[in-house]
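Only one protein chain is missing from this complex, and each of the others stays in its spot.
Take a look at chain A:
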């Protein structure tokens, strides 16, 4: 097991994924389509925030406190994939983003469980997130003409950010190709039940998507960070 333990910064991309998606989901508070979803989206956001904090805690020797990691890094230092930073859009957009991400994160955590500081609890949490997203994808895909169209549009728009998920993260010993195939099969299966078409285009545009792991992000990310960090940065050295 020690042989495959992640190298010092290998878990940073996972922590950043969790933090940034949590931040996006937090924007839904007070805006959800039904009260039950206020609770569910907040639940997922809280789980992800907890995962980010656990992963950051494992990096404190190298990067400092969790708040230094979250609030004091510049945009180019974040290693999250571009999928999670994409704006919420409508509910269909948020659900498809969640499906794409949790169908990746859940099997990834399951594979890494023996060597990650957050392990078993996070695997259970992500299984719930995935189930929630799958159920909604099927409901929306199958529901009405409008919900079907919105969900298909969301899938088409977000597809280009999916190949990046399987770019090997240095220091994590994972069969990335196998993970990618499993993911595609899962998405095909859920889309089949939902009556949705799996997008055909490339999962990664040559010029745009796919560099989040190298610290290259999309325009909306700068605004997300500005909002998240401004108060903390306005009071240097203060404790909260």
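Here, a contact is a pair of C-beta atoms (placed from the backbone, for glycine too) under 8 Å apart; a residue touches a chain by one contact, two chains touch by 3 or more; residues count from 1.
Heads up, the rule we're going with is that contacts and distances are computed from a predicted model.
Remark: of the listed names "1,2-phenylacetyl-CoA epoxidase subunit A", "D-xylose transport system ATP-binding protein", "Carbon monoxide dehydrogenase" or "ABC transporter permease", the one matching the undisplayed chain in UniProt is "1,2-phenylacetyl-CoA epoxidase subunit A".
Only one of A:90, A:167 or A:182 touches the chain withheld from this view, namely A:90. Residues of chain A that touch the chain left out of the display are 19, 23, 26-27, 29-39, 42-43, 45-46, 49-50, 52-53, 56, 66-67, 70-71, 90-91, 138-140, 142-144, 146-147, 150, 227-228, 230-232, 235, 237-240.
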